[in-house]
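As structure tokens, the structure follows; a few thoughts come after it.
What you see is the complex with one protein chain gone and the rest in place.
So, chain A:
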Amino acid sequence: MARYIGKRIIYMVITLALIATFTFFLMKILPGSPIASADKLSPEQRAVVEARYGLNDPLPVQYFNYMFGLVQGDLGVSINQFKGANVTDVILSRMGPSAQIGFQGMVLGTVLGILLGMIAALRQNSWVDYSSTVVAIIGISIPSFVFASMLQYFLGLKLGWFPVALWKDGFMSSVLPSIALAMFPLATAARFIRTEMIEVLGSDYITLAKAKGASGSEIAFKHAFRNALIPLITVLGPMAVGILTGSLVVEQIFAIPGIGEQFVKSIMVNDFSIIMGTTIFFSVFLILVILIVDIMYGIIDPRIRLSGGKS
């Protein structure tokens, strides 16, 4: 196991280096300059400002400078979004709200999704099943910004149950954004659990359990549900991606001081160091999620071997 994890970590580092390299050069192709008023300045004036941020060095030099800093944990300073601010500080200051609504959305979505999926499977082809399918389709297909806007308008403005936007009322401020983010994991989990449960419910050992006189709920929870849960772990990764991309718009709509909201702006204004820093941060997060999922998978399902045949 330790060997497996060690190997995975090495792969992680390589992946990260590739992502950083790719993003770096991709970003440099972005049209426009990170200097907001570049079009007003004379070429000489522009050169002076660019020199201040090391933007006038040849591209390979800029790249190696950046990678060298990165290895030492230095993500550089923001060029124009928060002029002069340390990128690490920017990300840390924005992490809290994103983590909170992301976590709440994930938990809420997964729990509700599992429940919905189970009910649908147990009452297959009933109206409950159909409505859960409808919910799942809605959750997958309605873009989160539409859903977020609707929540804001109806539950926030019209009914006044929750704050319309802003990050001022503690937990209450996080409710609507969490629900908006929960839709995708909810739909994914519901679909998955339903399919898996139906498959498991049709398998031989369930028939055996029935024959032995196990009660309906015992079969559903003890036998069927636990086995249906395993494949769900595989979609935790994609779900985390969904939460991340969802946060870009949801945070903007609810005016939440999170990373996603800030990331969008950094791309619009070509703030190279913020774009790089945030991309790397997101990548580390996702790679870790995937690693954890893989390890969990091995622990939960003994049929899956992580490290060759010996263990």
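The rule is short, and it goes like this: a contact is a pair of C-beta atoms (placed from the backbone, for glycine too) under 8 Å apart; a residue touches a chain by one contact, two chains touch by 3 or more; residues count from 1.
Heads up, the rule we're going with is that contacts and distances are computed from a predicted model.
**Q** Just to verify: the chain that's not displayed, which of "Peptide ABC transporter substrate-binding protein", "Cytochrome c oxidase subunit 2", "Na+/H+ antiporter subunit D" or "Glycosyltransferase involved in cell wall bisynthesis" does UniProt list as its protein name?
**A** "Peptide ABC transporter substrate-binding protein"
**Q** Determine which one of A:24, A:66, A:225 or A:254 touches the chain that has been left out.
**A** A:254
**Q** Looking at the whole complex, which of A:142, A:214 or A:295 touches the chain that is not displayed?
**A** The single option touching the absent chain is A:142.
**Q** Touch as defined at the start, partner being the missing chain; which of A:9, A:26, A:51 or A:208 qualifies?
**A** Only one of A:9, A:26, A:51 or A:208 touches the chain omitted from view, namely A:51.
**Q** Could you pull out which residues of chain A are in touch with the chain that's been left out?
**A** 30-32, 35-42, 44-45, 48-49, 51-53, 80-85, 89-90, 93-94, 125, 130, 134, 137-138, 141-143, 145-146, 149-150, 152-153, 156-157, 160, 164-168, 249, 252-257, 261-262, 265, 268-270
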